[in-house]
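Note that this is a trimmed complex: some chains were dropped, and none of the rest were shifted.
When the chains are written out, they are named A and B in that same order, and each has its own residue count from 1.
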Amino acid sequence: MSDAPATAAPTTAAYSPQQLVNLYRMMQLIRRFEITCNELYMQGKIPSTLHLCTGQEAVPTGVSFHLRASDYVFGTHRPHGHALAKGVRAEHILAELYGKATGSCKGKGGSMHVGDMAVSMPPAIAIVGGNVPLAAGTALAQKMRRLDDVTVCYFGEGAANEGAWHEAVNAAALWSLPVIFVCENNLYAASTPFETAFRVRHVADRADAYGMPSEIVDGNAVLDVVAAAGRAVARARAGEGPTMLECLTYRQAGHSRSDPRTYRTKEEEAEWAERDPIARFTALLLADGRVTQGDIDAASAAVEDEIAAAIAFAESSPEPDPADALTDVFKD
Amino acid sequence: MAQMTIAQALREAIREEMLRDERVFCIGEDIGVKGGFGGAFTVTLGLSDEFGHERILDTPISEAMIAGVAAGAALAGMRPIADVQYGDFLFNMMDQLANQAAKLRYMSGGTLAVPMVMRAPVGATARGSQHAQSLEAFFTHVPGLKVVCPSTAYDAKGLLKSAVRDDNPVIFFEHKLLYGSKGARQEKGAVSAVSEVPDEEYLVPIGQGAVRREGRDVTIVANLLMVYKAMNAAETLAQEGIEVEVIDPRTLVPLDKPLILDSVRKTGRMVIVEEDNLTNGWGAEVAALVADEAFEWLDGPIKRVAAPDVPPPFAPPLERAYVPTEAQIIAAVKSTL
């Protein structure tokens, strides 16, 4: 069943100051990483195209709060936040975006396919909905191998109209697989508004059609995401099966590279800017008092260092040898 | 006469056909949204203002539905022009194209027709493995589908109009680097395919290739972006006294076999250039055709220049090693002499 987002103001009480600062730090890292990518893209240092997740930082941050290195995460065409939150190092992602040999996929993947098997993140899948069957597959393996690891599958609301999504979500429910389906509902699929693609009001409404529990979450309230993801991950680890989380959020940037965003209103953008997940969380922390402005500034400074280091790493890294284009197709 | 990019020429073709025939409509993702992109490469930009959102129909992200709805609407009297944002996503609609649209007429004993066009952008543009493939050969192998691949604005307009009027399913491939898309959708490394487009209406018939350059020594068959690379290679080779004939098949099914065979019978040497992966690319079929029907005229091995058998890589240095180059074409031509 799916209800409206919990409106009760999220409480910080359940978390240590360090945990709270870490949540801030990760959201800030994702935000600054994306903004930096955009600048570098504009400078022509990153080829082709980019799908940025600014405004959506709270979702992967809150979900990954509960994940281990051995848990699988499948990202989408908009995967930088999924990867950073899962623990892929900023320098390895940025090097991948630059197409450098030191990238997390040796430059073969690129922005839409960042991942790092060192932290159990396969290449992000840029076929909308295409990652869902794969995620059901890793979850099936986790179940058959009697592990208590879980799989997280991110998808945008637009993916819920793909056939592969339907087939795999049904199988996950049917077999009680340890997978959490995390919908980042940012109201648009490229230029297409939610209502242009759905007659129902919520993606979570569809979970019922598979007999799968679901929750609708304020995706811009990181502690709400932490709480909901905590319930879902616990269910999965306990062998109680999958959960669908619909996180309501908003993409502050364009869909990809220089998207003029003329398909939505400035008013709507302004409204959502009000609900910026980082600003909201910062205000909450300062009101709460256990975390000080000093802690936040320190975390922000650390993020700047990490970003600067990532740029230095990416720019100083070697390009792949053209001959490598022919390797890594088959494993012998 | 107007100078047009392929994106403009395709838009004009769609406009004219929609004005001419009310059964024609467009269906796809992000093709008509107000304030949107006009599809992934601006081809339908502005058309929803002119024709409304029923005839420029925005869909959910559901490729099998798009192809199946187009096929169903076609057999029920409409003439859909369907749009997929990247050719790679044709795999998501493969059943609807290869098992349904392509077979319906035959299974019905010829009592229905499926006049639909499926437009699909192909080509590697540093987007990585899932937004870069050239997929012609997956469809030349499906009986019941026609396969078109224009390389100039003139051909793009004339062939799309012919495809819309064709009573059969047509897979219409467009190369991302040839669109000449402007603004937000401009592509790095794009090649100008701008050409003169007559003001008066014209059609380019499906099934007729074009000789882009005459030559007596070696025949090159190349499509889409590779036509331009072949022409450059031919230019270079001419300076060395090697006269290459460059043929742009323009449509792969039906293939203009006489044009190709006659050229090979003249030159006795053949090179095929495609961005598609080598093994079982459409070039293999052209090679097999020539090795059978023009064998006696062949004076040297048939060479193919194609992408290697790997997925399209992302990093530019790797992608440059993936996409066939003029140097490779020149070397291949020489190896046939």
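Assume contacts are C-beta pairs under 8 Å (C-beta built on N, C-alpha and C of every residue); 3 or more make two chains touch, one makes a residue touch a chain.
Bear in mind that the values here come from a model prediction, so they are computed numbers and not experimental data.
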item: Protein chain multiplicities, whole structure file; value: A x2, B x2
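By our rule, only the chains that are shown with their structure count from here on.
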item: In the complex, chain B residues that touch chain A; value: 29-30, 33-37, 58-64, 88-89, 92, 125-131, 184, 188, 308-311, 313-322
item: Chain B partner contacts - residues on chain A that touch it in the complex; value: 47-49, 96, 99-100, 103, 105, 107-113, 125-130, 158-159, 161-164, 189-193, 196-198, 257-260, 262-264, 319-326, 329
